[in-house]
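What follows is a structure written as structure tokens; I'll ask about it next.
A single protein chain has been omitted from the complex, and every remaining protein chain is retained in its original position.
Chain nomenclature is as follows: A and B, assigned in order of appearance, with residue numbering initiated at 1 for each chain independently.
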Amino acid sequence: MRELELYYGPQHLGMVGNFSLTLQVEGDKILKASANPGYLHRGFEKLMEKRSWIKNFPMVCRINVIEPDSMEMIYSMGVEKLAGIEVPERAHFIRSIFLELARVGSHLFGLWAYANMLGFDTVAQWAMYHRDLVLDLFEELTGGRVYHIYIWPGGVRRDFPEGFKDKIVKTLHTIGGCVPDYDSTFFNNRLFYERACNVGKVSRAEAMEMGGVGQVIRATGMAYDIRKVEPYAAYDRVPWNVPTRKEGDAFSRIWIVRDEMIESVHMIFKLLDEMPEGNVYNRIPNPFKWRIPEGEAYVRCESSRGELGLYMVSDGGKEPYRAHFRTPSYSHGLTVLEKALEGANISDVGNIMMSLYVVAPEIDR
Amino acid sequence: MDRNQLKKWFQNPVKMAHKYSLHVVYFCTGCGIIEIPPSITARWDAERFGIIPVATPRQASLFIIAGYVSLKTLRSIIRTYEQMPEPKFTVSLGSCPINGGMYYDSYNTIKHLEKYIPVDGMIAGCMPRPEAIFVGVTHLWTLIDKDMADGYKRYRSNYSAYRANQEKILGKLEWPPLFPIHGEE
Partner (left out) sequence: MLKQELETTFDNITIRMEKKNQLELSITKDGIMSVLSFLKNKGYDHLHVISCVDWIDDKQLELVYILSAYMKQDVPGETEQLNILLKTRIGRDDPKYITSIALFPAAEPYEREIHEMFGVDFLGHPRLTPLLLERDYDIPPFRKDFDTKQYVDDVFGSVPSVEGEDKN
């Protein structure tokens, strides 16, 4: 049969954002795939070298549009490690609750994209509605729907307003009450099983070799989660589990997303119960004259897509000398995706890409 | 349907049909796209305004350019825009297409979108909320009513200048010109 070169994206219904693929196909079988990122490249790491430490906050949260909060967290952690700033205990708890809410919102967005792509429009509409309820919480707390700039070096920007705890509980109960509906319509649906089982298989050895993190490696049975491996914020204060599965295909990756959401909700309840009283913010030096001592730091945290890292160098100046983000989608969207697409069917491209949870702005930065 | 508008429907049915069935190109050009899924789903429901995303630019009449435009995206934006049938309207979301926004010193994003393709309306904000998108669309209705949403006509008449600007930034474009290019006057 004749070989063809097929361009997939960026203007395409089955695409994860602004990203494209070049596929070598024979019939409808993919022989070779090469990813083509760069449609969203803004040169953040270069721009950050020209802005002061505090002015970088609006920059970093725009790297991952779907979950900006883990980006703020990682940058705050980097600044705190370089400058040696301590964070109050209550701020640790608020940070964890905030990040877990963001994880729920981000997973619901991912579920929207995945369900929409498979044709489960009803589930997609529900997921997007429930995400909006989480965004309402963020809006009340920080004033922004999408970008919050809430986590700062030294703590968080403000304490929870009065009655906010009850609102979190109420919203999470609303979302959690719909889990049986989600299960019966989507997760336990035979169509979803037929469509996603044994699609886009990544074995554990392959995933480890190619730098897989997050759902990709947890779907192969390894409980690799930075919140457990290298605990930060208040994640070591409460008991919780890392959901894993054995198969390593699209089906198990999406099931892990579901289990993680439920685990996050339970974790938020536990954190709310154990939250201590006190200060939420340690004063930092005047941000306009702030100089951070010479040194370098590598910090990492768990975003909703996997391990997120930041390598930051300071030369004692007002701006970072160099910052480099290690984003989970970088290895998932370039190496793992190219490997998983080899030998797959054209109709499964969107399925594999969405289940790997690739976000294009994270790759391009 | 509003009964007061019945007269308009009889006078100019084509324009009214364009106005109330805006088909959007499904193209996530930037971070503004994060507010598009909420607006087209149950809570904000853009179909009340006749807005619905479609699969290909050949069926579309509205191009929402969501957020900053990097150079690589500009190339595909121009191709997509040229594939759309007339009449076609362009709305940009966010501060970045207006003057570069927070990426004013980035080497890879363009600063003024209207220098490369015609833009009918610009919605400011970072991000514009779903309400802002709907306000922008209702403004676009007014513009269509008054024949002021004429970006595609301006593109046709100034095509040489637009194409020159595009080639200045992107280098020689690999596809043939959409309209005949006039020489230097």
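Note that a residue touches a chain if its C-beta (ideal position, glycine included) is under 8 Å from a C-beta of that chain, and two chains touch if they have at least 3 such contacts.
Everything numeric in this text was worked out from a predicted model, so none of it was measured.
Visitor: Return the single residue from A:269, A:290 or A:311 that touches the missing chain.
Guide: Of the listed residues, the one touching the omitted chain is A:311.
Visitor: Using the touch definition from the top, which of A:41, A:107, A:148 or A:195 touches the missing chain?
Guide: Residue touching the chain left out of view: A:41.
Visitor: Which of B:111, B:139 or B:156 touches the chain that is not shown?
Guide: From the options B:111, B:139 or B:156, the contact with the absent chain belongs to B:111.
Visitor: I'm checking contacts with the chain that's been left out. Which of A:159, A:230 or A:263 qualifies?
Guide: Among A:159, A:230 or A:263, only A:230 touches the chain that is not shown.
Visitor: Touching the absent chain: which residues on chain B qualify?
Guide: Considering the whole complex, chain B reaches the absent chain at 70-72, 75, 100, 104-108, 110-112, 114-115, 118, 154, 158, 161-162, 165, 168-171.
Visitor: List the chain A residues touching the unshown chain?
Guide: Listed in rising order, the touching residues are 37-38, 41, 43, 45-47, 49-50, 81, 208-211, 217, 222, 224, 229-230, 295-298, 300, 307, 309, 311, 313, 321-322, 324, 326, 330-331, 334-335, 364.
Note that only the chains that are shown with their structure count from here on.
Visitor: Distance from the CA centroid of chain A to that of chain B, rounded to the nearest Å?
Guide: 30
Visitor: Using the touch definition up top, name the residues of chain B that touch chain A in the complex.
Guide: Residues 25-31, 33-35, 37-38, 41-43, 55, 57, 68, 70, 72-73, 76, 80, 102-103, 105-109, 126-127, 129 of chain B touch chain A in their complex.
Visitor: Going by the contact rule at the top, pick out the chain A residues touching chain B in the complex.
Guide: It comes out as residues 10-13, 15, 17-18, 38-43, 46-47, 50, 58-59, 62, 65-66, 109, 112, 124-126, 128-129, 131-132, 135, 145-147, 360-361, 364.
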